[in-house]
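This structure is in structure tokens; I'll ask about it shortly.
The complex appears here minus one protein chain, its other protein chains still in place.
Moving on, here comes chain A:
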Amino acid sequence: MLKMTHLSKVYRTEVVETYALRDFNIDVKEGEFVAVTGPSGSGKTTFLTIAGLLETFTGGEYHLDGVEVSHLDDNARSRIRNEKIGFIFQAFNLIPDLNVFDNVEVPLRYRGMKAPERKQRIMDALERVGLASRAKHYPAELSGGQQQRVAIARALAGSPRLLLADEPTGNLDTQMARGVLELLEEIHREGATIVMVTHDPELAARAQRNVHIIDGQVVDLAEDPRFHTAYAAAAGQVRG
């Protein structure tokens, strides 16, 4: 479903080159629920933005659902994002000027879907996340957990092949986070491929597989000394 081989992402300025991802390799099979973890600045979000075709990469290969995406133009990338990928952001990223129904409708409109089908899909998605009764509410009228459920409904409404979640419970309290996680697990059980970036070990433990990123590379935790250094630093911060 998602395969990156020797992928690199370099940010260049006049004086310095910064590798956000370096010789990055990952292979996510269809139907997997993968948690991507790592310390701050390790490249988790860069990986997610490249995986979601929000950003281009500098080198290597990326196959998404069997398609090599490095040569696609912006329109083709937009179409793939719209048809194959569902995004769940940490900050929900709902459009505050639109009500719940209209928010869920946004990607469907860009797909050129007819109104009756859009309506059916929106109501199905809202039913699924338990918010059908809030269709006419605006995001500001909902709790954080409800807003994230709307964002999940928006991601699900287009029946994507891949769900990309960036710290989906990062802005939620424990109870709301549990609810959202249970929803993601339910979606996964129904066959969806989910890649979730998180720094929460408890959340990561609920995934089928964990992938760890340190300094822009996927590492084996048991063998890589950088993990131990990073872990020690993180532990020190917690203690401090």
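Basically, contacts are C-beta pairs under 8 Å (C-beta built on N, C-alpha and C of every residue); 3 or more make two chains touch, one makes a residue touch a chain; residues count from 1.
Definition applied: contacts and distances are computed from a predicted model.
**Student:** Pick, from "Outer membrane protein transport protein", "ABC transporter permease", "NADH-quinone oxidoreductase subunit D" or "Cytochrome c oxidase subunit 3", the protein name that UniProt gives for the chain of this complex that is not shown.
**Tutor:** Not shown, but named in UniProt as "ABC transporter permease".
**Student:** Which listed residue, A:13, A:40 or A:75, touches the chain dropped from view?
**Tutor:** A:75
**Student:** Of A:33, A:57 or A:89, which one is in contact with the hidden chain?
**Tutor:** Residue touching the absent chain, from the options given: A:89.
**Student:** On chain A, where is the contact patch with the chain that was removed from view?
**Tutor:** 45, 48-49, 52-55, 74-75, 78-79, 81-83, 87, 89, 91, 93, 95-99, 102, 105-107, 109-111, 154, 166
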